[in-house]
Structures are given as structure tokens and as C-alpha cells.
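As you look at this complex, bear in mind that one protein chain is not there, while each of the others sits in place.
Chains: A, B and C, in written order; residue numbering restarts at 1 for each.
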Amino acid sequence: MSTRAKELIALGAITLFALSFYLNKVWGRGTFEFPTWLSAVVIALIGLSLLWILVLTLKGRLIERRVVFVYVGFAVALPLFMSFSQKITISPEVYQLHDALMELPAGSKVLISFDYDPPSAPELQPMAESIIRVCFEKDLKVIVMGLWPQGPQQANLALEKVFQDSAIVAKNLQYGKDYVNLGFQAGNEFVIQRMGSSFESMFPSDYEGTPYKEIPLVRNVRNFSNVDFSVNLSAGFPGTVEWVQIAVDRYGLPMGAGNTAVQAPVMYAYLNAGQLEGLLGGMSGAAEFEAVAEYQAKGTKFMLSQSFAHVVVIAFVIIGNVAFFRSGRKSKLRGN
Amino acid sequence: MEHFALWLSAFLTLGILSFLYKDNPWYKLSEAVFVGISAGFWFVTLFWDNLVGKFWDGWQDEPMLWVGAALGFLMLLRLVPRIGWISRWPLAFIVGATSGLWLMNYLASNIMVQVQATIQPLFSTSYASGPDAGWGAIVGSLVIVVGTFTGLVYFYFSKEHKGAFGATARVGIFFIMITFGASFGYTVMSRMSLLIGRIDFLLGDWLGLIN
Amino acid sequence: MTFHRGRTSSLASGFSARLIIVIVVIAFLAAPAMWSRADGPDIVLAGSDSALVSLAPVTSLVAADNTYDNGDALRLTWVPSIDDRLIDSKIIGYRVYRLAGTGEPEAIADLPPGSNQYLDETVLRDSVYSYYVSTLSERAEFPSNRTAVISPQREWINLDRGYLFLIALAIAGAVIYYVTVAKRGKKLFVRKIAGLEAIDDAVGRATEMGRPVLFIPGIHDMDDVQTLAALTILGRVSRTIADYESKIFMPVARSLVMTAGREVIKSSYQAAGRPDAYSDDMVNYITDEQFGYVAAVDGIMVREKPATVFLLGAFFAESLILAETGNSVGAIQIAGTARPAQLPFFIAACDFTLIGEELFAASAYLSGEPRQLGSLKGQDVGKVIAMVVIMIGVISLTFAEAWKIEFMQDILDRLSVVFSTN
Partner (left out) sequence: MRQLVPLTITFCVGTLLIVSVFIPPLGDLERTFTLWFDIIAVFAFFLGGGNLLRVHINKLWRRKKDWGFSIVTLAGFATMLAAGLFKIGNPGDIATAVDAPGSMFYTIFDSVVVPLGSTMYSLLAFFVASASYRAFRAKNREATLLLLAAFIILLGRTPFGLMLTEWVPDSFSLLQIPNLAIWIMNSPNLAGQRAIMIGIGLGVVSMSLRLILGIERSYLGGDNA
């Protein structure tokens, strides 16, 4: 069979696969989950095939990049079907954030700033969802906003997700009274600075266009002194650093943060100095928070994929190097 | 409409992923869509934010903005071959402005701040207590000072890397390599989560296979 | 698409402390006059007075000119209310009021408890202002005395940045000194930089294989120095390309970079005496969108199969996507960026990498011109200064901390004044 024919067949198979499952979804059939034995088999298969690659590489045959690609694809995709109880060790900074939220009296106002965009959502969205859920469970009022243009939209997605839970729906929360989305405002750190004197000057109306003064929840919120706690979810600039420097240092706003894994190390300095009351770092931070809040969701699920992906990358580095040393460091394998 | 948007997103997502197999019409189509629409997006954004927002709404208060517009206009003279060389003037302005600004910025933020931050005690009585107590902290501060110092030696241009000087430069490059290793490790982690996000979109939002 | 600069202001701490003391003393001397002139406004009651707790107003409120600005800020300092020190203080914050000329008081800022200063940056030069600060409880405000009237002053020279000036002068002076020394004909040694030695070979390889050279100048605009560095290198590279009669292709992510790139390549071709070989098609704008650009460049790489790829400038997440794709089509790759986070990927996937400073030194190095090499020598003087300062600082700090030697502490204080950037 010619390559072209194979490609066409593959394309057809993908289309069929997609269509059948899409219809399946539209008709309301459920989702899939591997039973434990299947998960074990899958993991064993992945392990075995890695060994096989090691053998191949040792024989001096560098496997093709595309095989590596397929590996990464599977290593990330398959764990999403598995449900394992992972042993999650919870860092003190995650407890700290959870405790800070739990200690707030019912009715306290929590400001959550969404400073990220869709590419960082896998890490930050699970955090957003579980933090909002915790707030609602504790009857805290939630004010969301964004310093990134797409932040408020991510906030709405998170809210939507939280409202899929019947326990939250039962609380009959009302927009404008129990939570509000103030939307996005351009101006980076200057927005925070101006919010220090007046929220309304930066958000004359909310995401839906309702004037600030007509929203019951924030009508009396003049500036940071009327907010009881805040959480910043950030993927870069402007983000946690700016919030700490302005809102925390100058206006004394108590704040916790969720950050991408790349950013998190920088934040430990603020955490140690007490400027941050709790920190969630990357996917593992999200998973840990879910463990503390006792509600397993995406963070926990994604964490498994993340660990798998790490292992695969580490395995490839090891395989590459074992082969390299076996061939007496003068391998024909191309490298720098 | 909702179904259409979902399928369109999925179609384009798979189109880009198909590049991993090889260059193909599906990828080319996704690429063409991406380039066309994003170029349009940026032009519109620049038009409303910069031309309208900064220039048109602002020139009554700041007549000097006309100079900027004039420089911009000179840029367009490229289209007239005979006097196209005038378009070098706005470029010269930009080169001058960028150099002038960054010269002072880097002097302050890169050189002075970093030099000052490196000045720390090699060992201190405060290590005896406190959370960072122990030999890790002492070795740590020694390493920072030695690493910064030798790293600078590595970048030194006007001496051949030979003898003791060469050895020092080599220690410097060791530190630089550890830095690179650390960045690599850190970046790998967050990159993986991007892929998890896309696959979650395909298998979850689109096909409804996973919860 | 903006120039970024860390905002720099405020006083060197020691100096400002002295200044404040002087102002406070003057204020005390002038206090009786102030009392007689301006009685504080009445207490404003917001709710029923049954729960009213009287709070002490702030004291020693002083408005002073913010020094070293263009006359557009006033600095207020005060001693917080005594009640602020209580553990369960009733104070919820302070509100700053301003009176412009003889106008009505206007609330300009709310500050958290514990605040003792405020910088008003919304004032105009040549106008007069006075201020008072109210202590806020849940239900009432307790205003302080008013300050004397004051108008912001403009200063012509920022004396706070004297040391910055000296350091700039030292480093820039060293560069200029060596440039002139070199100009007079003194031979200066500059060590080999591997990545740059390889450029000629890399371009030659493209000629031999009959495939183009791909030049990627990063994804930032002309307001990033890394892009400027890339363009200066482009000047050298395109000259070589013109001499070798190879083909160059340069897709860019910014229109300005396109215009500049065309100018650079055109000039190089003219200088090489081959103006007709130049065409505008060598440089094309793709899109400003980071990954749209990457998608297109990846496509170009696999379709045109360049023999040599230059990745020089400001790169972000796309660094590895580009470098791995370039590698997969078998190109020799020379990369360089000043972004430490992307360097490991370049080092792994490319054949030669210019690390940070080397990117900026590249054009001077390639020119081989004495004056340019002189500037590299000047740069080294900067390094020596940095190393010496670090050594002195570390030694004196270690001694000062460990054995409490005052003399060392003095050196250290001096150093930290010199190197503080605000």
C-alpha cells in the first residue's frame, strides 16, 4: 500500500472516531474511564515499550522523532482516562491559603484577579474553580476581575463550571449579590494603584455593562480596605509581583496567589516574607489544593498526566544518554 | 453555531498537530488561516489602540504627537523609489530612542541592581538560627559570589582563556550551564501542561470522552 | 509595544530622613501660626452618635515638595493617630483631603491604617495647595490640622542620581577611551567567539548546497535592543551573503523590523557592489501574532529547507519549536538571545549559541574594525569594576557581620548608597 493510501485511511479513521464519539456526546452518553486493571496494563505497556526503545537505541538505531511525538501524546492523553488515588503530599503554603479562606467569616468579600489567558489555563483554571467553590461553600462573596484581556472570560468559564455542581446550585447564589465579574481594565499595575483609592474609577461598570453603583455587592466597596481577602491567579506580567508590590505592600490587602510552575519559584520570596498568605504553584499546587478542599477535580486528574509526561521526558533523556555512553561517546547520533 | 465553532476549533487544532507527522495540506490550511486572521487582528488592534487611541484622541492635548505622525509618514516614502532613502530618518529615530533608553535601563536594572544584590556576607551569625540555618546557606552564599565572579570572567573578551584565567572562566561556564539546566527543568514542566490543556479540549470539550 | 523603564524616584534614605527632621522642626516652629490661620474642619458624623468612639487625629502633618521632579508631586508625612497603635484599634484608615487654592476640600485618597505618608502626584506646578488628613472609624471622620499652603517646585538636575551618572560615566568613558585608543592604531586583542567564527562557513555551506540562508530576528519590535543587535549582525551576514552570492530569506513578525531589515540588506548589497541582486522579497512581514509567525516560519523551514538558520534576537517559548524544526531539516543553526530562559534550548538544539553578552558584541567582533573592538575592551573595564565592587563588598560585609568591624560597615554603607538605583 502506498504511503498516500495509508495516510488517507488514517485520516478517515480519525474522522470516523471523532464523529462517532461526538454523536455519542450529543446523545448524552457518558464518559469513559479505565478500570484499574486496564490502567495497570497501559502503564506496563508504556514501560515495556520504553525498554524496547532503549534496546533499539543501544543497537545504534536512533528512533524517529515521530515515535517520540507519539509517546508524548499517549503519555499525556491516556492518564486522563485513569483514576488513581495518588499520594499527594500537601505543602504548607497550600494549607495556608486554604486556612486563610476558611477563617474568613461568612459574608466576607474575596477579590479574585484573573491575570492569565487560555494557554495558561490548564494550570490555573483548576485552581480558579476550586477556589471559587471553596468561597461559595463558605458563603463568601466573590468579586472577580482581570488585568489580562481574557481573564474575565476565564473567570466566567470557572464560574460556569462551579455552577454545574448541584450543591452549589442549591445555595441559589445570585449574580450581583453573591458574586460579580467586574471585567478587564487595561493599564497593568496602574489599575491596581488606582483601585487603591477607588474601584469604581477603574471599573465604572461590570462585565455585563451594569453601572458599578447599581451592583449591590460592590456598591459599598470603595477600595481595598473594604475587601477582606484576595487571590491572584497569574501567568506573568502584570500579576502577583505587581499585586504584592502595590496592593499588599502599600494598601495592606491580605492576599494569596496561584501561579504557573514557571513563575512560582520567584514567589517563594514573598511567601517567606509574609507578603503572601499561601501559594499554589502549577499543576501540583492545584492538585494539592483539591486534596485539602476534599474535592477531586481537574487539578488532580491533570497532575497524573503531568507526572507521566515528566517520566517520559526523563526516560528519553536517560535513554539518549545511555546509548551515547555505550557507543563510547563518539556516537554517530547527531548532537551538538 | 456552537457546534460549528467547536468543530472549527478542533479541526484547526488537529491541523496544527498534524505538522508533527509532516508538512501537509491540512497544516498549510491551518497556517494560512492563522496568518491571515492574526495579521488582520493585529492591524485592527494597532489601528484602534495606537492610531486612534494614542494619536487621534491625543493630539489636541499634545501637539507634539504630530512629529510622530510625520515620522510615520516619512516611513511610507519607501514606496517612492526616488526619495525612499528618507525612510531612514524614522528608523534612525527609533534606533536612537531604543539605544538611549535601554542604555540607562540596563545600566540601572542589570548592572547596578545585580552587583548590589551579589554583595552578601559569606557567613553570618544569623545562619545559626532562622529557617535557612545550616551549611546549605553558607555554601549557598559562597556559591553565589564565586559563581557570579567566575561567570563574569567567562564573558571577559580581551584575554585568551588560558592558564589560571582559563580555569576560572571554565568554572564560570559551569555555573552558567547549571543555570541553563535549571531553566530547562522548569520550562519543561509548564510546557507539558499546555499540551494537557489541548488534549483535554480534544477529548473532553470536543468528544466528551473524559469528564 | 512600549518602552519599559523601571520607574525611579524617591530619595536616598539617609538624606530624606534628615530632610524630614528639618521639615518637622520647622513645622513645629510654625505651628502656632497654622492653628490661628486654619481651624480644622468639624468632625463629620456619618451615623448615629451612640456608638461613636472618639479617635485621635493624626499629628505633625507636613506637606513638602517632592524633590527632583518636574514640579508635579507633593509629599505628605504625618504621625499616625495614637489610637492606631492599639491592638483592637477602631481605625479603618485615613482619608487625605486637598484644598486647591481657596477651593473646597476634596478627598483624594484612602489609605490603610498605619500609613504615615502619601505622595500626591496629581498636582500642577505653580498652583497652591493645602491638605488635611482624616482618621476614619466605621462611623466618623476625625480631621487633623491643615498644612500650610505649598506649591510644587521643579528641579533642574536630579542630584539623587549623581552616582548613577558617575557609574554611567565610568563605563561609557571606558568604552569611549578604548575606542579612541584603537582609532590611534593600537592593536587590541579580543578572544575568539566560536559562534561568530562559524558564520562564514555557515554561509559558504548554503552557497555550496544551493539552498537559502534563513535569518530570524526574534519576535520583538525595534524597541528591543536584542532586535537592534540582530540587525547589526544582519548587516555583516548579508554582506557575506552578497559576496558569496547565496540567497537570504528573512520572515519577520513586525512591520518596522521588515522595513529596517530591507534597508540593512539593501545597503549591504550596495556596499558589496551588487545592488541589482537585492530584492524586497528577501524580507517579508508575516504576522505580529507570536505563534502565527511561528507556524509560518515552521512551514517555510520544511518547504524551503534552508542550509543555514540564524536565530538572533528576542525569543520566547518559540525558541525550541523553531530550533527543533530547523534541526529536523538538517540546517546548520547559529542562535543567540539575551533571554536566559531560552538559552538552554538553543544550546541543545543549535550548533552554535551566542550567550547573552556575546549577542551584543557580535557585530563589533565581526567587523574586525579597531574602533569597534575597542568598545569591547571598554566593556571589559565594566566587568572589572563589577568584579572589584563585588569583592570589596562581600569581604567588608562578611567582616562587618562576623566581627562587627565598623570601618567595614562604613565601606558597605557607602557602596550601597552608590549602587542604589532609586
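The working rule: contacts are C-beta pairs under 8 Å (C-beta built on N, C-alpha and C of every residue); 3 or more make two chains touch, one makes a residue touch a chain.
No experiment lies behind these values; they were computed from the predicted model shown.
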Taking the whole complex into account, name the chains on display that the unshown chain touches.
-> A, B, C
Touch with the missing chain holds, among C:207, C:246 or C:379, for C:379
May I ask which residue of C:84, C:289 or C:401 touches the chain that does not appear here?
-> C:289
Chain not shown, touching residues in chain A = 62-63, 65, 68-69, 71-73, 76, 86-89, 118-119, 149-150, 153, 207, 261, 265, 268, 282, 284, 306-307, 309-314, 316-317, 319-321, 324-325, 329, 333-336
In the full complex, which bits of chain C touch the chain not displayed? Write them out.
-> 1-3, 5, 8, 68-71, 154-158, 161, 164-165, 168, 171-172, 175-176, 179, 221-223, 225, 228-229, 231-232, 234-236, 239, 254-256, 258-260, 263-264, 266-268, 270-271, 280-281, 284-287, 289-292, 294-295, 317, 320-321, 323-325, 327, 338, 340, 343-345, 347-349, 355-361, 363-364, 367, 369, 371-372, 375-376, 378-379, 382-383, 386
For chain B, enumerate the residues touching the unshown chain of the complex.
-> 5, 8-9, 12-13, 16-17, 19-20, 28-48, 50-51, 54-55, 58, 62, 64-65, 67-69, 71-73, 75-76, 78-79, 85, 88-97, 99-104, 106-107, 109-111, 114-115, 117-118, 134-136, 139-141, 143-152, 154-155, 172-189, 191-192, 194-195, 197-198, 201
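The criterion applied here is as follows: only the chains that are shown with their structure count from here on.
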Highest contact count belongs to the pair B-C
Chain ID, smallest distance between chain and overall C-alpha centroids = B
Distance in whole angstrom between the CA centres of chain B and chain C is 14
CA centroid of chain A to CA centroid of chain B, Å | 22
Just give me the whole-number Å value for how far the CA centre of chain A lies from that of chain C.
-> 31
Among the residues of chain B, pick out those that touch two or more other chains and give their numbers.
-> 187
Mind pulling the chain C residues that touch 2 or more other chains?
-> 341, 347-348
Residues on chain B engaged by chain C in the complex (per definition of touch) = 16, 19, 22-23, 27-28, 30-31, 34-35, 38-39, 41-42, 46, 50, 75, 78, 87-88, 91, 94-95, 97-99, 101-109, 111-113, 115-116, 118-126, 145, 148-149, 152-153, 155-161, 176, 179-181, 183-184, 187, 191
Chain B - residues contacting chain A, complex = 10, 14, 20-21, 24, 131, 186-190, 192-197, 199-200, 203-204, 206-211
Chain A residues touching chain C - in the complex, by the definition given at the top | 65, 196-197, 222-225, 251-252, 262, 336
